[in-house]
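One chain of protein is taken out of this complex; the other chains stay put.
Our next item is chain A:
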Amino acid sequence: MTAIDPTAHLTAEQIEELGRELDAIRDEVIAARGEKDAAYIRKVIAAQRKLELASRGVLLFSIFPPAWLLGTAGLSVAKIMDNMEIGHNILHGQWDWMRDPKIHSTTWEWDHVSPSEQWKHSHNELHHTYTNVIGKDNDLGYGIMRVDEDQKWHPFHLGQPLWNFLNACFFEYGIAAYDLELGKNLSKRRRKNPEFRERARAVGRKIRKQVLKDYVIHPLLSGPSFLPTLAATFTANLVRNIWTHSVIMCGHFPEGVQVFERRSINGETRGQWYLRQMMGSANISGSKAMHFMTGNLSHQIEHHLFPDLPSNRYAEVAVKVRALFEKYELEYVTGPLPKQVFSAWHKVFRLSLPNKEQPKPKVETPDRERELVAV
């Protein structure tokens, strides 16, 4: 959060021109995507399945420490691939253009306790539409944390470093609860809502299947390796949870990322929507392997601008997007993973306490509508 609107120097026309330039980048990718992209996602899916199968195979002998290590590492990577580069991106509809019913946002299910249908609603519709709008985007602290000075402090926030740590460890359950909007729906009246109950049952079924697989069937199949395999699948889930939580924290919480007032998105134009995504997201820099393991969410800015473009294209898109940031003199928030994770955690700790000084003057988001009329 900053007291000065970092986009104040842009005129309404400039913002719309920026929107047109971003549309052009999007159109270029759509015109170019084809056989190679399809081959890419199929290759990743096949690799993930082979890795998971091999790792679970090795874990049948997890009583031997080298097998435990190898299997656990492999399964952790397989689960991360499933959730990030494959699941998250397919569920965004990034691969719907292939018209392959097996790789489609409406049919895909992932290795995660939140059923894909519910996650798509809370993530794609709410978070991606209302990115970083206080009171509308629940991803801003997931309803349990305060991640911007403009969010109201409550004594509950004193514990937020602990909440955040627990959320990291059991992130998939955190997401399931979040997708169910448990906080809101557990009130007496809403609890009985049949629609909520049906959704809660769906989550229950998904949890049962996931738990049975990881903590009962697979260990049982391991025979004498029962306990080591149980520990292995637990560890793999833990690694996956902490990793995905860290990556996702880096997307919107690091210093330099802007949040927006509810009022500011009234009558938002396409250009203004793009600008909000640009200012509300942060990237992670790193190697190709790093980008891959984050499901290309290391290109969070590009992902938020074009959530339905295939993830393998974000790297090339990033070069063009960054040039636009420079052209329009905007800050492209990025940094290596440790730096961004530290920055996000630092914020979680800092904002667990009430604001030190008098609340800073609110972000002056210019009223675009009025400005347009003036022009």
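As a convention for this text, a residue touches a chain if its C-beta (ideal position, glycine included) is under 8 Å from a C-beta of that chain, and two chains touch if they have at least 3 such contacts; residues count from 1.
Quick note on the criterion: contacts and distances are computed from a predicted model.
Note on the omitted subunit: UniProt lists it as "Ferredoxin reductase", one of the names in "OB-fold domain-containing protein", "Thiamine transport system permease protein", "Cobalt ECF transporter T component CbiQ" or "Ferredoxin reductase".
Note on the undisplayed chain: of the listed residues A:Ser105, A:Gln151, A:Thr235 or A:Asn355, the one touching it is A:Ser105.
Considering the full assembly, A:Glu35 is the residue among A:Glu35, A:Glu198 or A:Glu326 that touches the omitted chain.
Interface note for the absent chain: among A:His218, A:His299, A:Arg313 or A:Lys347, the touching residue is A:His218. Contact with the chain not shown here comes from a single listed residue; of A:Asn124, A:Gln151 or A:Ser285, that residue is A:Asn124.
Contact with the omitted chain, checked across A:Arg20, A:Lys152, A:Arg190 or A:Lys209, is made by A:Lys209.
Against the chain not displayed here, chain A makes contact via residues 27, 33-39, 46, 49-50, 53, 56, 92-93, 96-102, 104-106, 109-111, 120-121, 124-125, 128-129, 206, 209-210, 212-213, 217-218, 221, 273, 307-308.
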